[in-house]
Each structure stands twice: as C-alpha cells, then as structure tokens.
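The other protein chains are all here in position, but one chain of the complex has been omitted.
Take a look at chain A:
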Amino acid sequence: MRVDVEGLSVEIAGARLVEDIGLRAGSGQVVGLVGPNGSGKSTLLRCVYRALRPAAGRVLLDGDDLHALGAREGARRLAALPQESSSEFDFTVAEVVAMGRLPHRGAAGRVTAEDTGVCAAALEQVGAAHLAGRGFLTLSGGEKQRVLIARALAQQPQVLVLDEPTNHLDIAQQLEVLALVRGSGLTVLAALHDLNLAATHCDELYVIAGGRIVASGPPHAVLTAGLLAEVFGVRAHRVPHPASGAPQLLFDRLP
C-alpha cells in the first residue's frame, strides 16, 4: 500500500510544528525520517497514525484520505508503535497483542477463533510466542518492542508507522527490531535517531528540520557531509560499510 503525505501542516496551541510536509512511501518500501530533536518527526508521525489532526494537508493510503476514513477502518490499514506505549496496569503479553484485533471487532465484539489465530501467528512471527503468558510490565525493552510489533501485526495492516522504535534498546535488540520490521513486507514509515541504522535499513530517507523537509532520496544521496553539517551541526565522514557497502558515518564536532 502506497502512502502519500501532501502539504501537511500541524498547529498546536497556535504554534506551527510542521509546515507543508510532502512525502511518499511506495508499497513495501521502508522510509526513514531523520532529523534533530524537536524537528517535528513525532508530530508528523502522530498525524499519520491519527493521534493528531492536521491543520492542513492530507495523508493518503493508496489514494484514500486517511482522516476521512473511519477510525477503525484506518486502523485496519495502518498500525503504529507510538513512542510511549505502556500502562500502569499489568496486562499479559497475550492481552496486549489481542488489542490489535480491536479495529476488526469493535469494542463490544466477541473474540473469534480467527482473532486467536492471528494473535498467535503475530507473536510467532516476532519470535515471542514463549512470552504470551508473561506480564507485559515484566519484559525487557527489546521484548516489549517485539510484543508491540506483534500487536501491530495483529491489526493485519498494510502500513506500519514507528516512532523511534530502537530507543532504549541495546545494539543487538536494535538490529533485531529493524530486521523484523524490514522482514514484515509492509510499507514502513519510521522515525529513526541513529543515522547509521537509518542508512543501512531504509530504502528512502526524508530529512526534517524546523518542521520542514529539507532533503530526501536514497540514503547515499541524502546523507552528505554538507547536509549533516547544516542540519545536525556536526562534521561527518562517510565510509562504506565493509560488508554491505552502505554509507556509514563517523562524527566530529564542527570546528
């Protein structure tokens, strides 16, 4: 499923947080969103998974306006991992994953055998079937993230939106989560902090600064020394990844 964001602007309490954003993710592509803190990455993504309403502009899924679709219909096509997704209450892993069936069944709907099967398959896909009976709050950061991906997969979406999915994870967990996401075959839109991870895992990158898109394209074309100096305020040296050849960055402070 193709995602098009057209002329998107968001205002909160009179302040314009993102301005006239346009981006496109082709079906099955992994598109990364990078930019310094406070540049508007999360705000943009919140609009895409409907936690915010844009002041102007549209989000199109294969040409259908997302905000004109019903909330549940939208959630059947597009799933998300927001940055904060935790609860004071001790849900089990199975219960957290079962929440992914909400858009298919409604609040008062009965749980069907199909729901149970979809949830079990989703847990299996992320390699977390053995966690089903555990309390979600007792899991490690990496386990939590895998379970939340399983919840998103249980929505049977065609688009997956991730807001910094590798935050607070160790390096093995970071690589694992991104491999899971890439392997899902879904159209993915992800805000990423780590530019080297973004370079190796994304087909396309959009660089956002001050609420506007300042560059876009394949990682090797986007992540230039000049752009990194301008947007992130660092001096970057590019070297090819010895195994994959993907551009990797080494950083210094600007002189």
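Methods note: contacts are C-beta pairs under 8 Å (C-beta built on N, C-alpha and C of every residue); 3 or more make two chains touch, one makes a residue touch a chain; residues count from 1.
Definition applied: contacts and distances are computed from a predicted model.
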Revision key, fill the gap. From "cysteine desulfurase", "Linearmycin resistance permease protein LnrN", "RNA polymerase sigma factor RpoE" or "Sugar ABC transporter substrate-binding protein", the UniProt protein name for the chain not displayed is "Sugar ABC transporter substrate-binding protein"
Revision key, fill the gap. Which of A:P103, A:P219 or A:P247 touches the missing chain? It is A:P103
Check your understanding: Which residue among A:G142, A:P165, A:P219 or A:P247 touches the omitted chain?
Key -> A:G142
Study note, to complete from the structure: Contact residues on chain A toward the hidden chain run 1, 13, 28, 46, 49-51, 70-76, 79-92, 95-96, 99-100, 102-103, 105-109, 121, 124-128, 130-131, 133-135, 137-140, 142-143, 146, 152-153, 155-156, 158, 161, 170, 172-173, 176, 179-180, 183-186
